[in-house]
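The complex is shown incomplete by one protein chain, all other protein chains being positioned as in the whole.
In this document, chain identifiers A, B, C and D correspond to the written order of the chains, with residue numbering beginning at 1 in each.
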Amino acid sequence: MNSSLKLLVQGVSRVYQDGPRQVEALQPIDLTVDQGEFVTIIGPSGCGKSTLFNIIAGIDEPSSGLVAIDGIAEEPRAGKTGYMLQQPLLLPWRTVEENVMLGLDVRHVRRKEAHQQAHELLKRFGLSEFAQSYPARLSGGMKQRVALLRTVLFNHSFLLLDEPFGALDALTRLSLQMWLLDLWQSFHSSVLFITHDVREAILLSDRIYVLSARPACVRRIIEVELPRPRQQEHLALAQAVRLEQELIALLMKEQQI
Amino acid sequence: MNSSLKLLVQGVSRVYQDGPRQVEALQPIDLTVDQGEFVTIIGPSGCGKSTLFNIIAGIDEPSSGLVAIDGIAEEPRAGKTGYMLQQPLLLPWRTVEENVMLGLDVRHVRRKEAHQQAHELLKRFGLSEFAQSYPARLSGGMKQRVALLRTVLFNHSFLLLDEPFGALDALTRLSLQMWLLDLWQSFHSSVLFITHDVREAILLSDRIYVLSARPACVRRIIEVELPRPRQQEHLALAQAVRLEQELIALLMKEQQI
Amino acid sequence: MKLRWIASYGPAFVLAITLLALWELYVRAGLISATTLPMPTAIAQALFANWDIISVHTLQTLFETVIGLSVAILLGAGLAVLLDLSAWVRRAVYPLLVTSQTIPMVALAPLLVLWFGFDLGPKIIVVALYCFFPIAVACADGLMSTDPDLLKLLQSMRASRWEMLWLVRLPGAMPAFFSGLRIAATYSVTGAIFGEYVAAYQGLGIYMETSYNAHAVVLVFAAIVVTAVLSLLLFGFVSLIERIALPWQQEAQARFRLK
Amino acid sequence: MKLRWIASYGPAFVLAITLLALWELYVRAGLISATTLPMPTAIAQALFANWDIISVHTLQTLFETVIGLSVAILLGAGLAVLLDLSAWVRRAVYPLLVTSQTIPMVALAPLLVLWFGFDLGPKIIVVALYCFFPIAVACADGLMSTDPDLLKLLQSMRASRWEMLWLVRLPGAMPAFFSGLRIAATYSVTGAIFGEYVAAYQGLGIYMETSYNAHAVVLVFAAIVVTAVLSLLLFGFVSLIERIALPWQQEAQARFRLK
Partner (left out) sequence: QQRSSNAGQNAPTAQKLTPMTLALDWTPNTNHTGIYVALAQHWYRDEGIDLKILPYSSNVSPDTLVSSGKADVGIGSAEGIVADAATGQPVVSIAAIVQHNTSALVTLASSGITRPRDLDGKTYGGFGAPYEAAVVSAIIKKDGGKGVFKNVTLDVDAMEALKSHRIDFVWIYQGWEGIQAEREGMKLNTFYIIKNGIPDYYTPTIITGPHQIKNEPALLRRFMAATSKGYEYARTHVKEAAQMLVDEAPKGAFPDPGLVLASQQYLSPHYADQGRKWGLQDAAAWHGYPGFMLDAGAITDSAGKPIKNMNFDTLYSNEFLP
């Protein structure tokens, strides 16, 4: 096993039992994330992306196959990733700061220390002004930032981000993308990222896995060779535009509405 | 007054009374839509776009200024537009066909005739298979199509579409954009369209109004001179890419998250 | 489908049987006198032996319940529409409705008998007073929780207030109405029995009182069993009607379950 | 803020006064005998004149109510956690809880008195039986309506079942718990009075009964007024506690209003 791999997914499949019916959500899938790499998964709606993430995060078990994080394939995997689900999932009764601390509470970090860590993080990423607000006060974009910081504070070495910007409007999304890249670089995290947005995938990733419709299998693996640090303008490069057309064509074939 | 104008908005402003506070949602705004034109409004979140639509649709009254549809400035405006709000707003107790008929029910069109019209429309736009399903069965993209057809059946001469694809994932969105263009061309409708997505605006519109942050005023008016009928690929044209960069730069300045 | 539905009540059934068996053993072991707390088997026996009399009383009670519940539905739905009229009306009427629920029926019932006599009147009033409140509140909530955007949509179509109520708000309030009705149905039989307890010629309430005075505690329990069964049947009946009347609800839930 | 809150009850106040005035006029006009239905002014007078006695009974009833309600809270919350344990337990216990609500208290109360005597026991039991159900149901609903994704999130953090309950589910269930408690509080006083009516030394229920037997209907009404006021105060008290305990709820609602 390659020890520089952050994540190794080998032949992982998943079959759901839905009453009498068997729902095959994942065909055997292979996938890797290197240390410090930003890898994106893109695929049609309902193809099984969240299912794969649940398995990696240790919430769900694969029907077959092997998952290794930092080269360790043994259970439990829970706690080894910073998992961010599709919605922000902030706790309305906790202030922003307390929300960011949630992971530390689960880890039984002492309160004072937790407060300090949360405080620092909020300050560093420009949210300290809202530290004492309740989430109900925040806009959608703000909430996603807080949720991202919570994820990072729990575990910044490996982030699983399930379509974190899916619910945001196109403009807010643009600014959060750059913010995420900033975060990623400050922490040298490894990231596995889900999106439906081809341009988002190109802008952020080192590598893109294109999945088929359900049951998902890997249709194509694409290396993105744009310069780092990335800028919005890189998307206008001929290389990026070509990649975009290619990905869209590929995905439209998979899409059944 | 120019009689070929579908819509004329002149000096329309709106101030909300929120308890003791006055919230200025719209600065005086001028805007026109020609017969058969596809005009898009783009602007940051909360700038007052829906407020403007409510005024045009006759749900709300402007604090000052004039709105004329087909050259008629007199009240009431309600009933003169096909207004589609941000969510699909399908009635869960009506089947797809009955939902599409809603506007005809309000207009007291005879049931049989209404059924027939709805049926034809569904067939023409490839949804007859779902005519007897309840909305709970449909995917998000399906729901938006049904809502669009309902809007068109009520009034196809002038459509007000408030971010109809905002809640859809990026891939579904792509196919619905083409479907909308098809609809627009079959009915020779005039369309006023809201979006946050710069590329969507470029792909669909003849003209784009860029609004400022709240209180909204018109920052820029941009004519889109791409060939018709539009294709996804047109977005890769140098002209389109330049427009995109320009719009993003413009909007990023307005955006405060 | 049907089978699965029955199976889903299995655990409740098992638990109920277990509790009854424990009760039976407790009494049989002599830990409490059988005249104070009769055994379940004795209750069942008494129920069968006296079914001819009990059934007459049961029909009477059911009759009162159904009429009272119907009145409660009309009253509750009417009040809901009233509450929905305007925020002003709501602020005026709602606190009074809440207050009406704090009046102890036990003190009011004798007065009702004096005012309205021994016949159906007081029982219907008691049932209606018991039941109108959950219906009115649920129904008003249902009406008011209509998506304001939906109303905007209809406004943009130039729909009248009446069309909005008829096309959008009333159908949308139906699930809430039914959940209020289900609560009301559960309590309605108890209400009728209470009404009878105060004064009646016939009905399970008066049967309980007479049995009690005749030291036939076992018959009191038999009547309690009938009451509970009646209430549950009414509850089930309302659920059934809902399933039939709102087929779309079904699908929405099934969809929800799948997710 | 406070002023606006008071003003919002203005319409209810006006309506209540109007209704009372109509009632007064109706009786004064001789359309009904004042011994059958006393006038509001007479009730108020009687209330003041007998306040020394009534206050003693009121305190007794309040005492029973508060203890009974506390028991109901413990029982209700405990049952909610039990219901929440697993789908199997839920399916077993829930139908029995519903059934428990269909047992006519009026038939059970005399037995409770024989089993538990005339002191606090039966009253507390009656109040608890009246009140535990809305608390348990609301609280269980609250616990179960936790966003499953939130639980997934905590699972991915390797939180224990207990931590999930403590960090996420219990705080999330608090609004539901309070709305259940508010309903329970509204009915609790009535429950205590019912318990007293069956057999007691002291309390508003027994005061009503003796007043009634002494043909002092006006005192019965005075006691009814006290009951209603007590219930509403308890209702208000619960709302107050909720405001203090859940400040974030406040903001969420304010935000909602703005929208």
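One rule holds in what follows: contacts are C-beta pairs under 8 Å (C-beta built on N, C-alpha and C of every residue); 3 or more make two chains touch, one makes a residue touch a chain.
Everything numeric here is computed off the predicted structure, so don't read it as measured data.
Visitor: Give the residue, chosen from C:211, C:231 or C:249, that touches the chain omitted from the document.
Guide: With C:211, C:231 or C:249 as choices, the missing chain is touched by C:211.
Visitor: Touch as defined at the start, partner being the missing chain; which of C:50, C:65 or C:101 qualifies?
Guide: Only one of C:50, C:65 or C:101 touches the chain omitted from view, namely C:50.
Visitor: Could you tell me which of D:40, D:78 or D:110 touches the chain that is not displayed?
Guide: Spelled out, the listed residue whose C-beta touches the missing chain is D:110.
Visitor: Taking the full complex into account, find the residue in C:109, C:131 or C:246 that is in contact with the omitted chain.
Guide: Within the whole complex, the residue contacting the unshown chain is C:109.
Visitor: Suppose we count only contacts with the excluded chain; which residues of chain C make the list?
Guide: Within chain C, the residues touching the omitted chain are 36, 50, 53, 109-110, 113-114, 117-118, 197-201, 206-207, 209-216, 219.
Visitor: Which residue numbers on chain D touch the omitted chain?
Guide: 35-36, 46, 49-50, 109-110, 113-114, 117-118, 197-201, 206, 209-210, 213-216, 218-219
Here is the rule we go by: only the chains that are shown with their structure count from here on.
Visitor: Please report the smallest number of touch steps linking chain A to chain C.
Guide: Shortest path length, in steps: 2.
Visitor: Please compute the C-alpha centroid of chain A, do the same for chain D, then give the distance between them in whole Å.
Guide: 48
Visitor: Distance from the CA centroid of chain B to that of chain D, rounded to the nearest Å?
Guide: Spacing between the chain centres: roughly 50 Å.
Visitor: Go through the chains and record each pair that touches.
Guide: Listed in label order, the chain pairs in contact are A-B, A-D, B-C, C-D.
Visitor: Across the complex, what residues on chain C touch chain D?
Guide: 8-12, 14-16, 19, 36-37, 88-89, 91-96, 98-99, 101-108, 110-111, 114-115, 186-187, 189-190, 193-194, 197, 205, 208, 212, 217, 220, 223-224, 227-228, 230-232, 235
Visitor: Quick one: in the complex, what on chain B touches chain C?
Guide: 54, 57-59, 76, 78-79, 81, 83, 85-87, 89, 91-94, 102-103, 105-107, 134, 136-137, 154
Visitor: For the complex, which residues does chain D have touching chain A?
Guide: The touching residues are 147, 149-150, 152-159, 163, 167-168, 171-172, 174, 246, 248-249, 251-252, 255.
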